[in-house]
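Removed: one protein chain of the complex. Kept in place: all other protein chains.
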Amino acid sequence: MTAITDDLVLPPRRFSLWTAIRRNPTIAFGGVLLLALIAVAVVGPSFVGDPFKLSPVNRLRPPSERWWFGTDQFGRDVFTRTVYGARVSLFVGLSVAAFSSLLGLALGLLCGYFRRVDAIVMRVMDGLMAIPSILLAIALITLTRPGLGIVIVAIVIPEVPRIVRVVRAVVLSIRSQPYIESAIAGGTKNAKLLLRHVLPNALAPLIVQSTYVCASAMLIEAGLSFLGAGVPPEVPSWGNIIAQGRTFFQIAPWTILIPGTFLAITVLAVNLLGDGLRDRLDPRLARRL
Amino acid sequence: MNAAAGNILEVRDLQTQFNTLDGVVRAVDGVSFDLTRGETLGIVGESGCGKSVTALSILRLIPPETGRITAGSIRFEGEELTTLGEEAMKRLRGHRISMIFQEPMTSLNPVLTVGTQIAENVVRHLDVSWRAARERAREMLDLVRIADARRRLDEYPHQLSGGMRQRVMIAMALSCDPQVLIADEPTTALDVTIQAQILQLMLELKEKTGTAIVLITHDLGVVAETTERVVVMYAGRKVEEAPVEALFAEPLHPYTRGLMRAIPRLDIEADAAGRRPRLQEIPGLVPRLTQPIVGCAFAPRCGFATERCRTAPPPLVDAGSGHTVACWEVDRVRASAL
Partner (left out) sequence: MTAYIVRRLFATLPVMAVVAIFVFFLIRFAPGDPAAIIAGEDATAEAIAQVRAKLGLDRPFMEQFVIWILQMMQGDLGVSIFSNLPVSRLIVQRLEPTVALTLSTLFVAVALAIPIGVLAAWKARKLVDRLVMGFAVLGFAMPVFVLAYILIYFFAVQWQLLPVQGYRPIAEGLWPFVESLILPSVALGVTYMALIARITRASMLEVLAQDYIRTANAKGLATDRVLLLHALKNAAVPIVTVIGIGIALLISGVVITETVFNIPGLGRLTVDAVLKRDYPVVQGLILVFAAAKVLVNLIIDISYAFLDPRIRY
C-alpha cells in the first residue's frame, strides 16, 4: 500500500551518521562485527602463541583460565588455533569474492554485449550451476595436490555463475532502456556507451552478490577441510580444527563447538552486511529476496 | 448543513495520520461531510490532497503499521465505524459499503478467476452456497454488460481489457447490494471513451439499486457530469462544498477557481489565429504535510492571501443554499472575475 504515501510531499532528508546507523542497523552491525573479525585475523596471530606447539601432557583440557578454548588431542591450544583459523577463513572468503566478482563481471559484460558469446557462456554456466558447489569443488581439488590456492580456485569456479547472471541481467536491462537504444541507433560506440552506463548500475548488485559469495565460500572452505578435501590438514583452518576434533568430540566437544561458533559468527557478519547493503543499494532485489 | 435523517454516512472532523521516516504526515486533517441515501457525492482535489486516504479511512483500510485515524467520527447508518470491532468491520466491507479502486489492471487478483473473485464476496456476506454465488456472479457480469458472462467467469483478469476489468470490479462491488459505493478514481486509468461508458454504467446501476456513491476524482469534468454535490479538498482539509451546479456557476475558493482555470475549454471562441486562452496552472507546490500548517493551507499559492490567511485557519462559512467555503477573503474572491 505504498501508493498511499507515495504522492504525499515529503521534505528532503539530511545525512547524519546516527540516522544512517539507525536506518541501516544491519549494515552497521554486520560491518562492525566483520571489521572486528578481520582485525583478529590480521593482528591476532602476533599476540597469541604457536598454533602448532604440541603439549602431550595437556591433551584435551577443557576451557579454563590457562587455555581459554581448551586444548585438542595433541595438547595444542584451541584458542590460538581458532585465531589463526580466522585468517584462513577470511582470506579464502575475501579472495573468492574478489576473484569471482572480477571474473563474473568480465563474463557477464561479454554475455551482455555479444549474443553469440552469451549463448555459449550461459549454457556452460547452467551446467556449472547444476553441479552442487561442494561437489564441484571437491572434484576439482581431487585432481591436483591440495593447497590454499587450489581451494580458492575450486570455490571460485562454482561461484562465478551467480555473479555472471547478476551482471548479465543488468547489462541486458540497460541495453533495453530507451535512452541506450536511441543512442545506439544514433551511432554511438556500443561498447563504450554501455560500459559507462553498465558499470555504475552493475556495481550495487555486484557488491551485494559478492558478499553472499564470500559467506558461501567460507562455508564451502570449512566443509571441504572438514571432509578432508580442503586446505592441507596441517593448516589451522576452522574446518580442519573441527575435522580433527571429531574423534574426541564426545569427551572434548569444545574442539568442535568453539571454532564452529566462530565460523557461524563470521558467516553471519558477512550475511548481515550483505542483507543490509542489499536493502540499501538494491531495493528492487531486496523486495525479491 | 441539515443533519437530516436521510444521511447514510456522516464524517466529522476526520484526521488520519501516517508515520513516515520524515515524521508524521497529516494526510487528512479535519474533514467533515455527509452522504444522503442514493446520492452521488464528488470529492475533488489534486493527488496528495488526502481524498484517497479519506476513502480508505471510511472503510478502515489504512494499513495499521503505517497510519491510523487519530480523531473524528465516521457514522454509517448511525453506527460509529471508528470504534467498531474489526470482525464487524469486515462484515460491513464489501457488503454494505463497497469500494472500487483506480487501477483495474492491478486491483484484481491475477491468479484467481473472475468468477471466484466475485462469488467469494457473495459467499462471505450473504448466506448462500458457492453454486448460488456463482450464479449471482454471472448475473452481475450481465448487469455490467460483459458479453458471454458464463464463459468470462472462468477467465483470469489478464484475459480481460482494462475497461472490462473495471466492469468486473463494479460487478464485484455491487454484488451484495451495498448502501454505499466508494469509487476512488474509477476511470482515471482508462481510455476516454471507456471512461464515459464506465461512468454511465455506474450512474445507471445507482438508479437501479439506490446505492449512494462517493466518487473520488481529480477530474472536474467527471464531477460535472456525474455528481450532485461536491467536496473540494486541499492539503488534507475541506476547502469548499457545494451542489455541483452552484460550484461550477460560482466557485468561491481561490483553489477551486485555480482548478477550474486548469480545465481545457472548447466553449471559448478561438481568436483569429486559432488560439485559445492558455491553460493556467496553479503556481507553487502542495505544502508539506509533515509540519503543522498555520493559517490557510492554500495561502502560499493564493493571489488573494493576506496576513490573516497566513496566521489563522479560515473557518467554513455558509455562502447560502448549501454552499460552504473556507476562505477569509471570500468577498474579494467573489467580486473578482473567474
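Of note:
Per-chain residue numbering starts at 1, and chain names A and B are given in the order in which the chains are listed.
The criterion applied here is as follows: a residue touches a chain if its C-beta (ideal position, glycine included) is under 8 Å from a C-beta of that chain, and two chains touch if they have at least 3 such contacts.
All figures in this text were calculated on a predicted structure; none of them were measured in a lab.
Considering the whole complex, the residue from A:T19, A:T144 or A:S182 that touches the absent chain is A:T144.
Only one of the listed residues, B:Q17, B:N121 or B:Q179, touches the absent chain: B:N121.
Of the options B:R12, B:R37, B:R75 or B:K90, the residue whose C-beta touches the omitted chain is B:K90. In the full complex, chain B contacts the hidden chain through residues 59, 61, 65, 89-95, 98-99, 101, 103, 106-112, 120-121, 124-125, 156, 158, 169, 172.
Touch with the hidden chain on the side of chain A covers residues 1-3, 123-124, 126-136, 138-145, 215, 219-220, 222-223, 226-229, 242, 249-250, 253, 256-257, 260-261, 263-265, 267-268, 271-272, 275, 287-289.
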